[in-house]
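Heads up, the thing below is written out as structure tokens.
Moving on to chain A:
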Amino acid sequence: MDILSLFVVVPVLTVLVLVFAKNLKQARVISLIGMTIQFAMSINLIFAYIKERTVNTDIMVFTKDALWFENFNIHYSIGVDAISVLMIALTSTVILAGIFISWKVDDLAKEFFVSLIILASGVFGFFISIDLFTLFVFYEIAVIPMYLLIGIWGSGPKENSAMKLTLMLMGASAVLSVGILGIYFNSNADGGALTFNILEIAKVHIPVAAQNLFFPFVFIGFAVIGALFPFHTWSPSGHASAPTAVSMLHAGVLMKLGGYGIFRIAMYLLPLGAINWTDFFLVLAGFGVIYGAFGAVMQKDLKYVNAYASVSHLSLVLFALLMLNKTAWTGAIIQSLSHGLLTALFFALIGMVYGRTHTREIEKLGGLMKILPFIGAIYVITGLAYLGLPGFSGFVAEMNIFVGAFQHPDMFHRIITIVVISSIVVTAVYILRMVGKIMMGPLSNTEYAKLPKATWYEKAGLILLMIPVIIIGVMPFGLSEMIKASIQPFLERLL
Partner candidate 1 sequence: MEAILFYILAALIIIFAVASVTSRKILRAVIYLLFVLISIAGLYFLINYNLLAAIQLTVYAGGVIVLFIFSVLLVHHVELELEKTPLKRKIIAGILSLLGLGITLWSIFTYTFKTATTTYSSIEVRDIGLKLLSYGDGGYILPFEVISVLLVAVMIGAIIVAKGEKLKEN
Partner candidate 2 sequence: MNLESLLLMRSEIGLIIIILLLIIFEIFSNKKQKAAIIPFALILLAINTIIGFFPLQTGEIFGGMFRTNTLLHFFKTTLSLGVLILLLQSADWLKEKVVAENKATEFIILILSSLLGANFMISSGDFLMFYIGLELTTLPVAALVAYEASKRKSAEGAVKYILSSALASGTALFGISLLYATTGTLYFDTMATVLTSSHLAILGFIFFFSGLAFKISLVPFHFWTADVYEGAPINVASYLSVISKGAAVVILMILLFTVFKPLMPAWTKVIYIVTIATMFTGNLFALRQQNMKRFLAYSSIAQAGFILLGLLSVDQLGTATVIYFVAIYIFSNLGAFGVVQAISSATNKENMDDYEGLYRTNPKLSLVMMLALFSLAGIPPLAGFFGKFFLYAAAASKGYWVMVFIAVVNATISLYYYLLVIRAMFLRKGENPIPYFKSGNYMRLGLLIAVIGILVIGLYSPIYEYIYSFSNVFFN
Partner candidate 3 sequence: MIAGINIYEILTLTSILFFIGLYGFFTRENLITVLLSIELILNASALNFVLINTYLYPDLLQGAIFTIFIIALAAAETALAIAIIINLYKLIYSVEVKDTETMKY
């Protein structure tokens, strides 16, 4: 078994073992073991990748290829570059933290973990695929368990949220499938066979008309999950209704699929389409950044705040991707990682607060720092990291994006960049408002004085997520060089 396929196999095996779990405890332990292995593998993968990179200069390394559907030339092709490796590491981190955070799920716990891990297997598969078809398959596998996860274990208007989320995402993926077919049927433009293989298609000169036609399909297909305005509305209600671990995984990982897909497919395979369409989508993405930030300011529910914040931050990823230059793209990828970790942290924290106080309304909470010092401290740190304080991953990401975007020779791009940058102030406003209201100030409810402190598994989850945030923030050099090296071939397509 090769090093990459294991990332799909291990979750699947975990699920199979889970099916035979007899009780809650076994289910937890099995999931934990499975995902710990996954985590260890992903750390190993990073080092293996760095080692491999020194001898291998292909775009993708660790590639494996097996024919699947011969007539459509569909292969099970896998391979990774730095970006996928990092995304895999992010995913395994978040899912492991998610397992920790979900320790207390007791209603249909087995099913919960099964769904969660199926979702994860989809995400892992997505990141290792270099075949459009398998990639799409994994993408849908990753999306659909959300319905059950939100619908069964969620809170609030969970049924509607789950429905809205699933329909919008699956609708988008339906649009995406048109785009993928469009690419596929133009992949023989230079002669040769039709293919789904990304690397193969990248060598082909797809006609400009086809690129212009299918770029929006692919872009919108992915951008919906990346919370592009105005298709972001599934996100706030979906996140608000989802159980903690699901919000973490969804905002932390699943939404990254959008940016990743745009980068990997829309930009790479349809470069001319990308160039022709950027202005239009840039306005949407840029607007989304500001709009999401203002949306977050006005929310009363903690999860909604974070959901809108995610809209804002992920629009920033899209915005950066549309800038079509190396620095901005590096920023987009670091932002994906950073936002993944931070938003997972936030959702975990919100979940912990909610689990104790049974409310997420900002107005009803207050002064929890005194009662829950660990959670409070992490909350403040996360908040500061989220608003882009240096020393944390968010800063590195945002600065890459801003500097990169500002290097664009076109005046319009620079002006829109300036507008987008101003979102950092609004971000500060809602983050500080949230932190200030719920953690600081006097205790809002005397009953809260008896709230239990953070448990070992909660601490484990939080620390697990916090460590990479700081590592990226303090030592970004190696990371960004690694990413840049992988971006290079993608960038060359645009020149």
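In this section, contacts are C-beta pairs under 8 Å (C-beta built on N, C-alpha and C of every residue); 3 or more make two chains touch, one makes a residue touch a chain; residues count from 1.
Regarding candidate selection, all candidates are chains of the complex that A comes from, given by their letters.
What you see is a predicted model; the values in this text were computed from it and never measured.
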Q: Sort out for me which candidate, 1, 2 or 3, comes into contact with chain A in this complex.
A: 2
Q) Considering the complex alone, what residue numbers of chain A touch candidate 2? A) 68-72, 74, 108, 133, 136-138, 140-141, 144, 147-148, 151-152, 158-159, 162-163, 166-167, 170-171, 174-175, 177-178, 181-182, 184-185, 213
